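Apart from one protein chain that is not included, each protein chain of the complex appears where it belongs.
Our next item is chain A:
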Amino acid sequence: MRAFDFAVPHDIDDALGLARDESAFLAGGTTLVDLMKLEVVSPEQVIDINRLPLHGIRPEPDGLRVGALERMEDVARHPAVAGPYPVIAQALLASASPQLRNMASIGGNLLQRTRCGYFRDVATPCNKRSPGTGCPAQHGDNRGHAILGTSASCAATHPSDLAVALVALEASVRLRGADGERTMPLADFYLPPGDTPHVENRLRPGELITEVIVPPLPWAGRSRYVKVRDRQSYEFALASAAVAVDLHDGEVRDARVAVGGVGTVPWRLPAVEDALRAGRSHEEAAALAAAGARPLAGNAFKVTLVQRAILRALTELAGPR
């Protein structure tokens, strides 16, 4: 870890005023401090945002609002989340460990960095960490890597479980920078790697995530997050599926499906949703999940696994079909 300046602003404008290009905001620190220790990131200034008023879990007419500094565990356990949006609560509770969830914030969760082993090891090249140095994962250790949205420059997965659930629910993020405030769908917020894997999202330097907004979806009470991994806990997803279904008399009338652990960004699957809406069988619908997949040597199994994860979620929500 390199030496850095440390600031603890008490209001949002102060925080935004302090921010420079080489600053990093500190929330729970479970990603930031980790990466600073590994020297994957070495900010000159760390701005602790924990005193900022970015709290609150409030159901409002236009949707559920969750402050960026709310902790993962608190959000998962909140009745305004667990009842109407089980998929969010399940995604959170399947993440990390209780200790980490008590520290880690919602804003930080959405901005966590990939778990690609090359990204995290500064002795190796990595386009995402050091643009232009190459992507050893293409021919190296890539069992955990993405099969969807990849490029020759990068095949790293976005690791957040929460983001997968939020994308399925068409959630938005509120951003605030020195130039003002904007809101954008989370699905648009994330950027696939293309030739610039170091640019992961549309957040501008010095901009804060202030809030997450989950629009109302009356049938989201029937939703499920299936996370598949080698061990039963404390591991990122090999594949995951966030699924909600609108079920009438055993028939799926509408559905939301997004998958994780397989995409370079949280991956919504409109084709699968359309197929379900059109009354196709679960198998037929799930078979569309990996369309366009580009597996690497070590992760071809994810093509099947992601379909199975969706099938498992659908079966648990709607019974076998």
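Going forward, a residue touches a chain if its C-beta (ideal position, glycine included) is under 8 Å from a C-beta of that chain, and two chains touch if they have at least 3 such contacts; residues count from 1.
Methods note: contacts and distances are computed from a predicted model.
The subunit not displayed here is recorded in UniProt as "Xanthine dehydrogenase YagR molybdenum-binding subunit", chosen from "Xanthine dehydrogenase YagR molybdenum-binding subunit", "PP2C family protein-serine/threonine phosphatase", "3-ketoacyl-CoA thiolase" or "ABC-type nitrate/sulfonate/bicarbonate transport system ATPase subunit". In the complete assembly, the contact with the undisplayed chain comes from A:Thr124, out of A:Asn102, A:Thr124, A:Thr196 or A:Ser281. Of the listed positions A:Ala15, A:Leu32, A:Val228 or A:Ala318, the one in contact with the omitted chain in the full complex is A:Val228. Here one chain is not drawn; of A:Glu39, A:Glu60 or A:Glu284, the residue touching it is A:Glu39.
Summary of contacts with the chain left out: across A:Arg115, A:Arg202 or A:Arg294, the touching residue is A:Arg115. Counting the whole complex, the residues of chain A in touch with the unshown chain are 1-2, 39, 115, 117, 120, 123-124, 136, 139-141, 143-144, 226, 228-235, 238-239, 301, 304-305, 308-309, 311-312, 315.
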